[in-house]
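All protein chains but one are shown at their positions in the complex.
Right, chain A next:
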Amino acid sequence: MSCLIRSVKKTFTLILLVCLTSIFLTGCWDRAEVNDLALILAAGIDKGKKNNIELSAQIFIPKPSQSGQQSEMSAGGSSGQSFVRSAEGETIADAMARLQEELTREIFWGQNEVLIIGEKLAKEGIIDQIDFWMRHSEPRIRADVFVSKGRSKTVLKAMPELENDTSKQLRKIVKTHIGVKVTAKDLSQMLSGESDAAVLPWVEYLDPSMMDSKKAIPIINGAAIFKKGKMVGRLDDKKTRGILWPRNEIKSGVITISFKNEKGYISLKLLQSHNELIPSLKNGKWSMHIKTSADMEVIQNTTKRNLFNPKVIKEAQQKIEFEIEQRERLAFSEVQKKLNADIFGFADEFERKYPQEWKQKKAEWNEIFPQVAVTFDTKVTIKRTGLGTEKQ
């Protein structure tokens, strides 16, 4: 009897083991060696000549390290580590399939951290293209998105000086938070939000006079403003700084102020800042209160004023507050009045605070937004005045 039980047990175990091995049958399907991948570092989409979309991809060339003694892997020449190839298609996916036909290795989006949209395409609309980025599982939704002056392919082909390729150049620039930083996910959120407006960093080249022979160095200069998925205008660098404050994106910066009837300047570095949007809706009057608080540190003082004097500090703080508000006003006059693009997310703020009213007025937002009264309340604290002797 016990012998029977044991044999039954044994058969059972055997069957179980055979079943377990079937797990392995599911394996290997998405296996890919790095040697068989075409790593895309940056991608650009443009309006195609014949077809709808031209997809350009900057593909990494894995140059084998020189075999032999002391192969200096990273010290190799910085140029020619990647190449740009493009293909046209009805959609990005279609173009990608065409591009794949020209490549020996499988296109791999997993490391693509930069997406550049050509100016022309941006003006036509980008919502359909972003769909690929969000829907396809491979591309990173944290890739940085840019709009380039002219064709994006030219940007991809540019050779920056310090970095190996455009991808790294743009990624690093945007990381400094001097301008706006928008990822594919942010963009998708902005486009699907209530305000239906978006802002993307604008890529240009350095002035040719500053360039090295044929090298083109892509830099970020201002921002492009989108409305309903289409680019409607752009802001210059100064105005872009102005929109960073209400968007609570300002991370670093230097503000230089001067006093009336006095020579010299005081330069201050931003330590930290916080911004709050407080919407209010009274008697059908829409208004937005922008509350900013910032901590600053004096890093240079060329005036004759003594910064140990609390009165001077107070005066300086007021001056900076004014300066910041000035910048914000400048940006608002452009974005709110001229472009009528709610890139600050006012719509979401109103919806959150006044959901009932919002439902009724939602359709009219386009008319309401330019009329929203914006008030500022900026509070600046000078935390440190730094070392350095004060002038008498």
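Going forward, a contact is a pair of C-beta atoms (placed from the backbone, for glycine too) under 8 Å apart; a residue touches a chain by one contact, two chains touch by 3 or more; residues count from 1.
Just so it is clear, contacts and distances are computed from a predicted model.
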Out of "Galactose/methyl galactoside import ATP-binding protein MglA", "Spore germination protein", "Carbohydrate ABC transporter permease" or "Nitrogenase iron-molybdenum cofactor biosynthesis protein NifE", which one is the UniProt protein name for the chain not included here? "Spore germination protein"
Would you mind spotting which of A:9, A:63, A:238 or A:362 touches the chain that isn't drawn? A:63
Touch assignment to the omitted chain, from A:2, A:22 or A:35, lands on A:35
Who touches the missing chain here, A:88, A:113, A:186 or A:349? A:113
From the list A:140, A:247 or A:361, which touches the chain that is not on show? A:140
Touching the hidden chain in the full complex, which residues of chain A are there? Just list them. 23-24, 26-28, 30-35, 37, 39, 41, 60, 62-65, 67-69, 71, 73-74, 108, 110-111, 113, 138, 140, 167-168
